[in-house]
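Following this message is one structure expressed as structure tokens.
Of the protein chains in this complex, all but one are displayed in their positions.
== chain A ==
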């Protein structure tokens, strides 16, 4: 995101909806043409290599310049079935734009914004970009309708598989629909991507949780293959006193609540503390600001140097007026007589020797306890896993991180594949939407390859 293009920086306390409208304006037609024409159309372009889904970026930009917006949108969405969302949420500075050769000569091309321009055109012009393939007579169940699941579904449907998605929430789209702040990614963009997949004949059972509403055995027996794309679960427990108090929130739930109207007015003027310093923590903080909170602080037990949030997210939070309390460890949530959060007790830390992650381990400074008055505490210290479902499926895993064959995305059960955040961790992949999309795509291709080889074998044996 280009901070210098951010609009409506002022927070409205009268109409909170304004605060959640997309903050970075779409490129105007002229901006898009000027920018598209600035692209050098590199050969063997580094931006393509830096894109986890290998979008042919110079090609889609050239098509914008030539006025072929349908072709441009197709190039994007072909490589990335959630390319409209990724145009907004990808950390482009770290990916395509970071690799642009113009970084060395002038300014990198605004690839994300151009991608948004082309996909916006497709959205606004009601374009169905792809068609389902001729029926192959094989079926695939996908558990989880987030970026990885949708991406796999789209690819499988295009080839000709009968695809059924089981989605626990009311709508599909996963993180894109519920987890990414609205002012970065409006929900309708994600829902358009869902619709693109549904229009290929993919069945999406929403409000349907596998293991609760559908039996696991049913899924395993009724389909020729199963893809597990359930992502990650709630924020884990902090393990401190007062955690169950009223006014303590899970950052994922907190952000999700801002995605569907009406917006909550109870935080106007309040003091909110976010525990953690990753991208989700930043989201919770900036959402708090937009909900009208009067004082938003992030507490982190390490320092600025160790925080895991992207640089641009950190900058963005600072511009929003979020304060940072480094080297601060919460030790207790203090409640009032009604069981409501009243204060947060903390202790100061200092950095000691490096731990197993290579980062210096924070250690308590003796006698440094202090108390912060707060009205709400938001936990953003990572996400836990859907371990029980993974175990019910009988898959090998490591603390909820499903083990796969990196080549084929096969789990320990050869009929079950896994993609997306459910395989993220232990040095496996990145927790980005774009990575999940690519894994979904590759999983679909791997399944198809396996069926093709099986068919060949059958023919040879006949």
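By our rule, a residue touches a chain if its C-beta (ideal position, glycine included) is under 8 Å from a C-beta of that chain, and two chains touch if they have at least 3 such contacts; residues count from 1.
FYI, contacts and distances are computed from a predicted model.
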### Summary
From the options "dihydrouracil dehydrogenase (NAD(+))", "Deoxyribose-phosphate aldolase", "Probable septum site-determining protein MinC" or "Rieske (2Fe-2S) protein", the chain left out of the display has the UniProt protein name "dihydrouracil dehydrogenase (NAD(+))"
### Summary
Sole touch to the unshown chain from A:104, A:337 or A:460: residue A:104
### Task
Return the single residue from A:11, A:42 or A:334 that touches the missing chain.
A:42
### Query
For chain A, which residues lie in contact with the unshown chain of the complex?
33-34, 36-37, 40-46, 65, 101-102, 104-105
